[in-house]
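Below is a slice of the complex: some chains, not all, each in place.
Chain nomenclature is as follows: A, B, C and D, assigned in order of appearance, with residue numbering initiated at 1 for each chain independently.
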């Protein structure tokens, strides 16, 4: 399993440039919002957490559709499926998701405090947002894995995978953003939505790989 | 160990390609699946590998060694595609499959030596010629142990020397008690192997 | 069906698409007739319902809005059960049922959205707000469309069946969110007043036409669903036969 | 009380139009599938499973 993780991380770094595309897209999102909101720094600070979350959510979608496609195209997927007795397929998928998250999403999480500064957010809000991103974004990747597995036999699943995934990621977004706000605004609680967010991630850490495994198994032909 | 198929049928896109196949392959034996293009050779191999579900009939491996549970776990599958990543080096590719499938009799260097690619391990897989790629794929069979080898046109693209070498490898696998099922258009040079001819199709 | 067929055999018989076709052919005219009758009565009753002292005549929108909203959720639930049927029992009709239901569900959801919007303008002063219930229904609509797109994108029904089933099941999470969104988040939208614990709080003069309309639209849904399932079975037969025809012609020219 | 007859009419109208379109589509689909089936059957094409099934019943 360690080997699979390493291979996927290497591939991501070497071939796709995944990390940077994500960050650049993230940057683009953050760069453009102030135009809309205008020079109102207060307002900017208020929607900062939301914009960071939306940016991270959308950036995660980039490249997610090829999560299994690439392995299918060169025949690796067959062998991964055949090894299901040794390595439970769901676990294999979990590891692949982790690798994707490490390469494509973790850099965003690390960069988010910096962007929070750009958005004039308070330190507490920045910290809370980074923390919620760290805890919440894996859920997006895990949900995405289901979409990627369902659409694996479509050579250009890109948009379709996003369409399938996005509605399902909305709860993650809601709780992520509300936890970030909870850290600064008084009546709103932080812990409750944060715990729900963690629970969602754990829930999809089980459901996502299992559902994706079922989809992949039926896709083999 | 014995691979047994009873009344096996395979379909593609709702259409039965073959049906009522009976065969049994014991340790040390090889089965050559032959037939014209589109007759279902690859389909049969993928059914044995557990990648497709048979349309009818039964398939089982009797006397599986303890280390493996089930047919798919005990089988190496060498399909048309090489299952290697072009941007990773040959060593990295083989190393991954070795760690993933479990360490075998040979080390990576030895396996590459067996397919006469000793000095090529550091090159990205994508830089190899067709035949060299295929040989790296064959080396994958050596770096982890599996008693059953399922080979789909294994010698496509190999030159004469590599072909004989590969025949030697297959012989070695058979004498050490393995099973080989190979789909092929070209004779693989294994004397005394059984042949299963699939029906004519377009 | 002959008399010899026992009750226990029925379900197995239904698994057979041919039996299903003949059964559907028998039921459909009656079901269709009943649908028209109930809908006509419901329509008449709702036209004669008194105006609300607060909402004026717009309360009449309720008689279609609420059934559409209910049916949009029911249809997804049916599809989820069918998805279980595909995945667990591998029932041959389950996939047909799910695939046929999706467009109908999408239409009912769209109508719930449209009538809701048309009600929202006079009541709330805006066509649309992004509150929890409205948005979750919108998400449901998107999910219907996503499922339809997925089934259309794969040409092999056997392959798309399981993929779609998995997606449908994962998306079922949304249904409880829609149902309970009004309780979990405080929103503009009405909380449940008909289907709730402790009995309905709605006045009889509205409850009766609403229930008749709801029954009528439910019957309409089942009629359309049966017809669409029948079409889907026929469509698959046509594709299978076309393939066989092409193949046999192939054999003829080659060997 | 203000009456909003326009909105009521619009919502009933929209419902009727959309449902009519759905029903129409289903009927058109039904006709085309039936025609295709008849055309194939008249050409003597049979499904693979058909023979089995006919024997069984």
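Definition applied: a residue touches a chain if its C-beta (ideal position, glycine included) is under 8 Å from a C-beta of that chain, and two chains touch if they have at least 3 such contacts.
These numbers come from a predicted model, not from an experiment.
Student: Counting across the entire structure file, list how many copies of each shown chain there are.
Tutor: A x2, B x2, C x1, D x1
Note that only the chains that are shown with their structure count from here on.
Student: Looking at C-D and A-B, which one has the bigger number of contacting C-beta pairs?
Tutor: If we tally the C-beta pairs in contact for C-D and A-B, the bigger total goes to C-D.
Student: Calculate how many whole Å lie between the centre of chain B and the centre of chain C, each centre taken as the average of the chain's C-alpha atoms.
Tutor: That pair's centroid distance is 48 Å.
Student: Please set out, as single numbers or ranges, the residues of chain D touching at least two other chains.
Tutor: Touching at least two other chains: 48.
Student: Give me the residues of chain B that touch two or more other chains.
Tutor: Residue numbers touching two or more other chains: 14-15.
Student: Under the stated contact criterion, what part of chain B meets chain C in this complex?
Tutor: 13-15, 200-202
Student: Help me check something: in the complex, which residues belonging to chain B touch chain A?
Tutor: It is residues 46, 49-52, 68-70, 72-73, 75, 77, 79-88, 92, 95-97, 99-102 of chain B that touch chain A.
Student: Residues of chain C touching chain B in their complex?
Tutor: Contact set of chain C toward chain B: 156, 158, 240, 243-244, 247, 250-251, 254-255.
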